[in-house]
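Missing here is one protein chain; the remaining ones are kept as they sit in the complex.
Coming up: chain A.
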Amino acid sequence: MAPEHPKESHEMDHDAKPPPPSSKSVVKDAKKKKDEKKDEDLSEEDQALKQQLELYVERVQDVDPAIQKVALEAMREEIRTATSSMTSVPKPLKFLRPHYGALKSYYEKMVNAELKRYLADVISVLALTMSEDGDRESLRFRLQGSVGDIGSWGHEYVRNLAGEIGNEFQQRQIEEQPVDDLMDLVKQIVPFHVKHNAEPEAVDLLMEVESLDLLIEHIDKGNYKRTCSYLTSFASYVPEPDDTLVLDIAYQLYCKFEKYPDALRVALRMDNTQYVKSIFAACKDLSEKQQLCYILARQGISLDLDEELADSNEQRDILQELISNSKLSEGYLTLARDLDVMEPKTPDDIYKAHLIDGRASAGASVDSARQNLAATFVNAFVNAGFGQDKLMTVPSTDSLTGSSSGSWLFKNKEHGKASAAASLGLIALWDVDGGLPLVDKYLYSNDNHVIAGALLAVGIVNCGVHNECDPAYALLSESVNKEDPTTRIGAIMGLGLAYAGSQREEVRSNIHTLVHDFKVGIEVAGFAALSLGLVYVGSCNEDVAQSIILALMDRSEAELGEPLAHFLCLGLGLLYLGKQDAVDATMEVAKTLHEKISKFCQVTLDSCAYAGTGNVLKVQAFLSLCGDHLEKGDSHQAPAVLGIALVAMAEELGLDMAIRSLEHLLQYGEQNIHRAVPLALGILSVSNPKISVMDTLSRLSHDTDSEVAMAATVSLGIIGAGTNNARIAGMLRNLSSYYYKDPSLLFCVRIAQGLVHMGKGLLTLNPYHSDRFMLSNVALAGLISFLHGSLDMKSIILGKYHYVLYFLVLAMQPRMLITLDENLKPLSVPVRVGQAVDVVGQAGRPKTITGFQTHTTPVLLATGDRAELATEKYIPLSSVLEGFVILKLNPDYQQDHLGS
């Protein structure tokens, strides 16, 4: 019986094929012959191997257990020693394939437990190539097989097994069966993967079986970086609340290997103050602590260091100073001096009227208040943070006529003077000591607009910078209760800007009564709500929410119809920025509001709560809202369009999809949607001038609907903000000649021009930083406030409230890399700056940048750029080279004598 068996099975194999249709039988016959021929073509060696294996299969089914055992072991040996190549099936497996069925059926009949396990091992491996999809036979036989070193069966086998475990696990979860045996396998597989450069697969498997914490013990110094980068980058694709779990593991890993700066980034991403504190407690090195402080400052988190978190009082003062961001101005000016851009620029330098073809703006003989206001803003944006300009801060030369700065101020009309005075704040941005003296004299003006502007300027100067003496609160708190509404708004907005994200109790008690006070106008209440929203951004603060809801409930219908009533909703929304379902309770209340504002409020809440989460379901919900055809008067579609952008901006894939969806809205949406689409496109690529977005906006900027054109023009400024992008600058110049007769549009063009050259190209508005890993809530809140202001361009930005443009200050950050030595003095080192490459999940040490150039620090970093040190002499304390980075001397560094 035995000798005939292989032949039989061989024939069976052929016969098993379905009978060929008659018409093709000839072809099939030929093929069959070819198969046979191929069989004969085998080299002698292979032929021998084949026969050997056939013999083993025969002997496995022998009656003598001893023979069986020898045969099985020989078979195992053959399979194991065969090198597992990725491109072809190993020979032993190939020759054993035909016997899979036979072996399986024999297995069922076997009685000897030990031998049965051996055979199960072999069948499990054979199942790798043979089993049907979804059968999970490999796993089944594995579980019945011997407990042993599964790695010896080859990488491919383990990988296949891991996949089947995932499926099986889910199945058993549904059926509520125990999973212990699976977990035993997992515990074997994970170390195998980790050992073999396949950390992502280990992570995936552990995610599937929901026990990611097993990972920690297997990760070592050599592979934690790859593991963590995989964990942190796939966290954005994991639904809440699992993403926190993933980040938590990354945090623990970083802590385990004492990579505190990276751990801090993860902790900040999780928004976990407890972790932040424990990192400070764990970190012992002063330089590293200082680096931690710089990271905190960039994120805009003000942490009060306790006794335990710092070694001495003296040290605490140093660290606290860094956290307060008071070095920002200094660093920024260092960069500016290094790049030689300190010379102030005038609006005319930006407009570059001489480059415009033909019809430049005709030499108007009379001052236009609107164009002067535009020039004020352009001047402020362009010279932001430099402390000097050519309009506002020119030193007074003549004591008789008053300083010349006064004269430009008074070239603005009424409320324009507020923005002009406030522009001083922007010019002296972050420089509290230098900025406040500039602003001081305007606080004594007899013109309420000027006072309001000066108060706002105080807020702007202190934006993102915390001073121990709290000058902003001291100066602003009293003016909040002045008679004049303009002055009040100036003080309120100033407080909002200065204390954004700080959750300062004093500020709350100072302005929260205004929100629901009937005696104040809706505009004051709106700004008060917005400022509270900024101060308590993402905090879910109950008290503030209560006050705003009260105001929304009690105001009359007419008041709720005013454009500034929308700021009440926005303030409420900012409280829940990025907090996802924490908004649910407030959302229920929003449904009960007056119908005039209810829908708007709900959509705004939703868009804020899910901003930066990438939640696909929310994007779909917003899209379906945009599909509705509205009765006149409803205004909730515009925030829904913004919502799409805010939610989808979280990661690149969703972002690209959102841009495509917005294109669809442009084709099929109604007019009120059209008006919001440019702004949504703007926020999707803030300070990141993508050609495709640029072209769309350029097209829209010539739209027949002037509101669409205005929004598109401003958005061109947003996407090019701080980039000096020549293409956008050219487009805007052309627009300025195209719209030279339309003062409103020309104003928008000017604003956009100012934004593109913001900080002479040293600033960015992008709320994402640290390799796009972290999102600054405060910056995002500033952008959202600006966007909501732009939704109703005519009544807000072109009306009396153009100072909402200053909300952008919250998002302004220098896009620089400054390297410091251990004494925090700037240190010039060569760095390579190039396009970032995604190296997540790649084995080895792949290059992280491409197309790089070598510069010496300080350098500018564009969006999507990454820097790496070009010298071995120093070791950076932060793995992400952005902002301030402290360098330590590399102890292993040896001067390369050949090189020098």
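Descriptive notes on the structure:
Assume contacts are C-beta pairs under 8 Å (C-beta built on N, C-alpha and C of every residue); 3 or more make two chains touch, one makes a residue touch a chain; residues count from 1.
Note that contacts and distances are computed from a predicted model.
The complex appears with one chain absent; UniProt names that chain "Ubiquitin carboxyl-terminal hydrolase" among the candidates "Autophagy-related protein 101", "Ubiquitin carboxyl-terminal hydrolase", "Calcineurin B homologous protein 1-like" or "Pyruvate dehydrogenase E1 component subunit alpha".
Checked against the full complex, the candidates A:Ala474, A:Val616 or A:Ala726 give a single residue touching the omitted chain, namely A:Ala474.
Of the candidate positions A:Asp433, A:Asp484, A:Asp543 or A:Glu557, contact with the unshown chain belongs to A:Asp433.
Note that of A:Arg76, A:Arg136, A:Lys259 or A:Arg370, the residue touching the chain absent from this view is A:Arg370.
Contact with the undisplayed chain is limited, among A:Arg337, A:Lys591, A:Arg699 or A:Lys741, to A:Lys741. Touching the chain that is not shown, out of A:Tyr56, A:Tyr294, A:Tyr442 or A:Phe773: A:Tyr442 (per the contact rule at the top). Mapped onto chain A, the footprint of the missing chain covers residues 357-360, 362-370, 372, 396, 399, 402-403, 405-407, 409-411, 413, 433-434, 436-437, 440-442, 444-445, 447, 450, 467-471, 473-475, 477-478, 506, 740-741, 743.
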